[in-house]
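Dropping a structure here in structure tokens format, bear with me for questions.
Note that this complex is displayed minus one protein chain, with the remaining chains in position.
For reference, chains read A, B and C in written order, and residue numbers begin at 1 within each chain.
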Amino acid sequence: MNVDIKEAVKQMEEQIIAWRRDFHRYPEAAWTEFRTADRVVKVLNSFGYDVQYGSKVVEEAAMMGVPTQDVLENSSKRAIEEGADSTVVESMAGGKTGVVGTLYTGRPGPIVALRFDMDANDVQEKTDEKHRPWQEGFASLHTGVMHACGHDGHTAVGLGVAKILQEQKANLCGTVKLIFQPAEEGVRGAKAMVEAGVVDDVDYLFGMHLGFLAGSSERFICGTDGFLATTKFDAHFSGVPAHAGAAPHEGRNALLAAAQAAISLHGIPRHAAGVSRINVGVLEAGSGRNVIADKAVLKLETRGETSAINCFMQEEALRIIHGAAAIQGVTVTIREMGGASGGQSDTAIAKRLRQAAEASGLFAVIEDRGSLGASEDFTCFLERVQERGGQGGYAMVGINRAAGHHDGAFDFDEAALSNAVTVLTLAVSDLLQKTR
Amino acid sequence: MNVDIKEAVKQMEEQIIAWRRDFHRYPEAAWTEFRTADRVVKVLNSFGYDVQYGSKVVEEAAMMGVPTQDVLENSSKRAIEEGADSTVVESMAGGKTGVVGTLYTGRPGPIVALRFDMDANDVQEKTDEKHRPWQEGFASLHTGVMHACGHDGHTAVGLGVAKILQEQKANLCGTVKLIFQPAEEGVRGAKAMVEAGVVDDVDYLFGMHLGFLAGSSERFICGTDGFLATTKFDAHFSGVPAHAGAAPHEGRNALLAAAQAAISLHGIPRHAAGVSRINVGVLEAGSGRNVIADKAVLKLETRGETSAINCFMQEEALRIIHGAAAIQGVTVTIREMGGASGGQSDTAIAKRLRQAAEASGLFAVIEDRGSLGASEDFTCFLERVQERGGQGGYAMVGINRAAGHHDGAFDFDEAALSNAVTVLTLAVSDLLQKTR
Amino acid sequence: MNVDIKEAVKQMEEQIIAWRRDFHRYPEAAWTEFRTADRVVKVLNSFGYDVQYGSKVVEEAAMMGVPTQDVLENSSKRAIEEGADSTVVESMAGGKTGVVGTLYTGRPGPIVALRFDMDANDVQEKTDEKHRPWQEGFASLHTGVMHACGHDGHTAVGLGVAKILQEQKANLCGTVKLIFQPAEEGVRGAKAMVEAGVVDDVDYLFGMHLGFLAGSSERFICGTDGFLATTKFDAHFSGVPAHAGAAPHEGRNALLAAAQAAISLHGIPRHAAGVSRINVGVLEAGSGRNVIADKAVLKLETRGETSAINCFMQEEALRIIHGAAAIQGVTVTIREMGGASGGQSDTAIAKRLRQAAEASGLFAVIEDRGSLGASEDFTCFLERVQERGGQGGYAMVGINRAAGHHDGAFDFDEAALSNAVTVLTLAVSDLLQKTR
Partner (left out) sequence: MNVDIKEAVKQMEEQIIAWRRDFHRYPEAAWTEFRTADRVVKVLNSFGYDVQYGSKVVEEAAMMGVPTQDVLENSSKRAIEEGADSTVVESMAGGKTGVVGTLYTGRPGPIVALRFDMDANDVQEKTDEKHRPWQEGFASLHTGVMHACGHDGHTAVGLGVAKILQEQKANLCGTVKLIFQPAEEGVRGAKAMVEAGVVDDVDYLFGMHLGFLAGSSERFICGTDGFLATTKFDAHFSGVPAHAGAAPHEGRNALLAAAQAAISLHGIPRHAAGVSRINVGVLEAGSGRNVIADKAVLKLETRGETSAINCFMQEEALRIIHGAAAIQGVTVTIREMGGASGGQSDTAIAKRLRQAAEASGLFAVIEDRGSLGASEDFTCFLERVQERGGQGGYAMVGINRAAGHHDGAFDFDEAALSNAVTVLTLAVSDLLQKTR
């Protein structure tokens, strides 16, 4: 079967690259992946998958960091103008752009899920002869938005996997679920799909990223660890304005509250049990030089080597923010804008990925483990699966990069796409072999 | 002569109101008063005044808080489209929109100056049937800019005074200087005209404001005191960005520097010698939640009952800002954005204004003194005149207001315009009476 | 009568100086004036005054900033060893060392009160040949305690006034109350006597101080104004200790709470209605370098030109302290340690004092008004008297000083003592003249 799979992937490589370039040309930021999701729905339907999207797979109450209504509406309209089906887009109203495609083999067996993320970055793509997407005509058509983190590739890989597994259906037992997630940037989207229950029945979970620790196309990392649990939130302070010359004592100073909060937040003690992080990345306060500032906002994030440590950081942060507001006698509203758990890939899954990588013959360097030191909301799915007795793992597929992730000059050698499809398909088909 | 003057003003009242409404319709914010200044030039020329503008009366090096080149260019173009003379506008390039008109009587005598300010506010005018400028068709045609502080009236009063004094020329000795100043809002413009030397030879200086402490058209305040000396400045902090998760120790945090500066600035000790003020009205820092912020800006102001106290506040502020930058290892650049001296009206001038107000028979309530408790850069002219042995004073001419100053619904009873012209002309002509 | 009074004072001058030197030799700090008060009791009794002390004239619940039980007991013992009557001292247990002596003339008339303060300073007296008390053998016998503010003189003056008025009793109507107050330093003692009701029936109130604004023996200031209302309090923070290396996250940092409170307190906005002050004078926190500090104390004070402004400052301060505690998750206890009202001397009383000063012929310079710019809890008595329809005033009697108040080298020309007795007695006897 392995030989068949490798050959089948090779034959569809051109299609996979075409998908990736299409997504690259029409990048959509978090929660606005209307056109991308519509494409995914169409392709999965064409392969005979059972396809669900909108509120069936995205729990509205658990969506974090959703853009304003204006942005959502403009994005929907644009998607429709760019070819999306208006009925599908309507079903995704409010940003519920998640898609789940399920392949039932008709035979008893485990449920295997693969998760792919679809959203683009708020980055302006480079316009430069040396930048291949621009030179070859598939650079972003959307000003200020770009696939600079490879999620265009992830989505294309997901569709490739869908195709190959559908072709192999006769040889497989059990069930395959392909999860296409919105809003991974800012770790905002996974929670809403988890809360909708999409992995509650999953036995084995796979995730993957192009590049990152695997910085050349010869490398494959089987099991990623060191995911930092994280919480993103905004604090909006509201005070009372007053004339700074004539009546300073009548003001309630939101600027000072935010400033004091920022400073105290950076003073949260180190946690002896492991890595912790805090950052106030943005502070905006006040309207005029001669007015006691009555409005201020902080944008911040906490992280921890474990969810427990992040939880400690978050609790400290909330207490500090409320204390700083109290000092100035202002009110404060806190909005959770994103979050991910900590997590570790299961060794058993990492081993399966090593076997598949070795079987593929595509990688010169195969490493068991890599420590990310950053956050990915794949961990929300992983945590749920592990809590319910399943296993999961996260691989990194090597790419040759033109520039670093999130850089306007980011691009990668597209051979990695079929490599990823091959390894993932091998791993899944091994798990779901009919004869087993 | 007094009877003549009162009669002459009455006859030109319609013209004065027309001027005011023209200025109101085309409001121009600080340093962009190209059309307004062009009008003033034309009218003064038509009255036979010796008129100077641009770099002859505005010292470029002393201009504070000047808008960007873009804003200046767009405003110039707009002024020309709205009828300004392109040669005049070109002479005012860079925002040098001050105008000085001089009337030489040809007879020896003192030099008397009157100062009027021309700039509008960054305020959106109300559109409402109850708002007279809107109802009567002279509301602002410039989005987001409005004469909400009465400077349209001040400019019109200045032109009215020009006309009457020119008519009275045969009865007068000495010299009259009419100073039309840009950029009083933010106390930015006076210094540049003072540094150009426009009041270096002045013996008597008059300034005035419609309204403020004189909140009804029956009132006249002869001598304003309690001007707070003030300095406005911006502090731009520049650090080093870093990924908040992966390398927090590599950053240099401009946000925290600005926050610490803001808090310490508000802790500058009270000065035992009199009123002091400090306000950080705006703090903007950082670009992304997960990046150590490398940029931050503070917009602040200090004030003092005397220039010495404001000087203390300013020195403290500068030291604090540099210290806060040092704490975080970031650099900081400070730009002076405006400033005014403290000041007191001379009693002798206040007495002259009282006599003129009494002679006019226009006011039911005439008060010797009023304490402003705010800042006005008229004091820069006043300080210079007083330093060189001259005298000066600042009157407030009562108005019935539709709403407070700087409010989008601000408007006033235009009878105040001719009242102001009358009193000022009476005071000046008394000082310069030929027979003396 | 005036001539008699002046002569009578002259004859007792030596006695007054002897009293002052006795008090100087045995100085007693706030709330420990056991020996001093015992002396006052004895002398007033010997003059036939009705004398009350202890809980009858000091309301325990309103005593502020009382020393520890240890200090009180040691001071009581010392007083007895130094000659105080043990029964009297027992009646003053807990620091209730206030004394009120009343002279009933037996004739109807107004009630006039004079208030004198008795406590010494926590200052070490200089030992130096040039320092007269040391040279002439009446320097402090109590280490670290000294009469460096002239209250030894005030008490002696009070006894002198007692004697003269008693001699004049036949010529007087109404009632005289002599109030000897403990704990003026730190403005701690007046409130407790006011709450005990000692001035509730008073028509006219006099207070006085040697020196301060009257810096030479030729000067007399009739009416002191500009008393700043003030509140003194301590904030005790309590957190959780932890090892700074092994478990920093387990601590609750009282040191940081106190530091944040201190900084925010100094940032309380200026009050536009008048002078305000804030000072954190002492911060003590932590026990060891490598322990998260679990204890901290702040000693602070607020002031205001009026009681309303001080009230604003105090409310801000309390909110800030609680907010800073909340930031760090620590608890805080606030203890009021002292306080005084703002206040103004009544013009009518100042006029009476001017008449008396003029009649005395003792002063070359007599000024109607002086603005103190500091705090004195005489204002607590004054406020109560004025609230109930009475009048009050506070004089300053000039002295030639050897050094500034509160300096270890402080001393003064003792001629001022009889000057003060003379003026006060003249003013009172004028008010209570029988023939009136």
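Just so it is clear, a contact is a pair of C-beta atoms (placed from the backbone, for glycine too) under 8 Å apart; a residue touches a chain by one contact, two chains touch by 3 or more.
The shown structure was predicted, so the numbers you read here are calculated from the model rather than taken from an experiment.
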Candidate in contact with the missing chain, chosen from B:P27, B:G54, B:G251 or B:G281: B:G251
Given B:A18, B:L141, B:A272 or B:A348, the one touching the chain that is not displayed: B:A272
Residue touching the undisplayed chain, where the options are C:A18, C:L141, C:V282 or C:V365: C:V282
Touching the absent chain when the full complex is considered, from A:P110, A:G267, A:G329 or A:G408: A:G267
Touching residues on chain B - with respect to the absent chain: 246-251, 253, 256, 260, 264, 267, 269-273, 292, 312, 316, 319-320, 322-329
Where the unshown chain meets chain A, residue by residue: 263-264, 266-267, 269-270, 272, 275-277, 373
Residue numbers in chain C that touch the chain omitted from display: 186, 228, 230, 232, 243-246, 248, 253, 255-256, 258-260, 262-263, 266, 277, 279-293, 296, 299-301, 303, 337, 373-375
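Everything below uses one rule, namely that only the chains that are shown with their structure count from here on.
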Separation of chain A from chain C, taking each centre as the mean of its C-alpha atoms, in whole Å: 70
Gap in Å, rounded to a whole number, between the CA centres of chain C and chain B: 51
Junction residues of chain C, two or more chains touched: 264, 267, 269-270, 272
